[in-house]
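Selected chains only, in their assembly positions.
A and B label the chains in the order they appear, each numbered from 1.
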């Protein structure tokens, strides 16, 4: 298992690679999130493109450096496109991230799509505690698309998902990255309590994870994106304590993050 | 008829209940509004979920505390979902709010959908003066989706809509709440002239009305949401007089509203 500073060095390296390569990231996300996701990815250094129709999905995935699939507000056409792109990503070895928004017993249609998508082996699965827990077989119910569980309650159980993927990332008050490569769980601290008050932060985190995955391994990608958000959230909250102003400051700090800030503020723990 | 302070007390009680219960609100809204609506509802204390496909509509409405339907940019699938959810809401007694965006002679397709939706008896109908006037049988034409009428010109005429619903809310320079329960019209003052310069404020107001309806009666829900916006708009304008900055401050004050601010700034009149 890597030592902590080695992991931090790799996160910094991933951040640098993101700035240098500005990878093209195909984002299939929901209608609530897509503007925000695009702005977060641009601010972080990536080049997002929201191509999500079944007529262009295959061709576009082939030229993308990474793919992000988020099930927030699926339509029939978008679902078709997701299945095409996930299959293409698997065949062409394009790294891809699955965000199973709303997975559970109530939203059966999307959950069935998620089950199909899993067969195309996402490199990383990212979700909140309720989604990941349900995906790992729990019967606990989420409340709509927001989590009713804490992230620290589910990471042990979530390890069973490593049969489908290289890495699982669970966001919450603390985030947990479950790595097959390192056979370890990494806890990421930071952020602030206002983040869940802004819609689509989780969706943007999933897309940013895909962006980092274009330039690094699954574990380092998940770690880097969660550290990126944790630091930006913490610094933004120091400058703005109300939700509208915090949201503006958060985008500022997602953009202003650099290797010095990562080294100074990163707060991770290997479990 | 309730006295004014009784109404205010009930608004404050509704606000408290919203904070305590954070009700799950299913929002079927338009592609312009959905990010903004979700952020407003989160800031105000509710838990929004934008489930708007026909394959999940019924199951999701059944577990929702309230439903908001907004006709801004309907697609075939979304329209199917709206009809399913409205019917489910009626059958399961889930309170629901209808926002007939663009209702009128030009936009015939959505207007026909609105006519169908009315048969499922929304608890509250919310719109701008042009939409409500046309819905009440006037031949006056709106300009696109923005109103060409003033709210005070139409509230008398709008009473005919009480055959379909418990309460009608008309937004404008002053807002008017037409209550079947109290057999009265309540005027809500406040807000500021920049609000119509920000897209989807009306849509967000409709969704917030649904959120309040999860915890209070139709009249109090409509009154509380309009008071919430009127105060937040007034206070935001005191802090920011330009449209971009005002928009940020508005979200701040939607979040910061509390019982003291309501008591201090509420400006309503029973007509």
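Convention: a contact is a pair of C-beta atoms (placed from the backbone, for glycine too) under 8 Å apart; a residue touches a chain by one contact, two chains touch by 3 or more.
What you see is a predicted model; the values in this text were computed from it and never measured.
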Given 2 visible subunits, total identical subunits the whole complex contains: 3
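One rule holds in what follows: only the chains that are shown with their structure count from here on.
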Centroid distance [mean C-alpha coordinates] between subunit B and subunit A, Å: 33
Subunit A partner contacts - residues on subunit B that touch it in the complex: 24, 26, 31, 34-35, 38-39, 42-43, 47-53, 55-56, 59-60, 63-64, 75, 77, 247-252, 255-256
Touching residues (chain side subunit A, partner subunit B) in the complex: 30-33, 35-36, 72-76, 102, 106-110, 143-146, 196-200, 242-245, 247-248
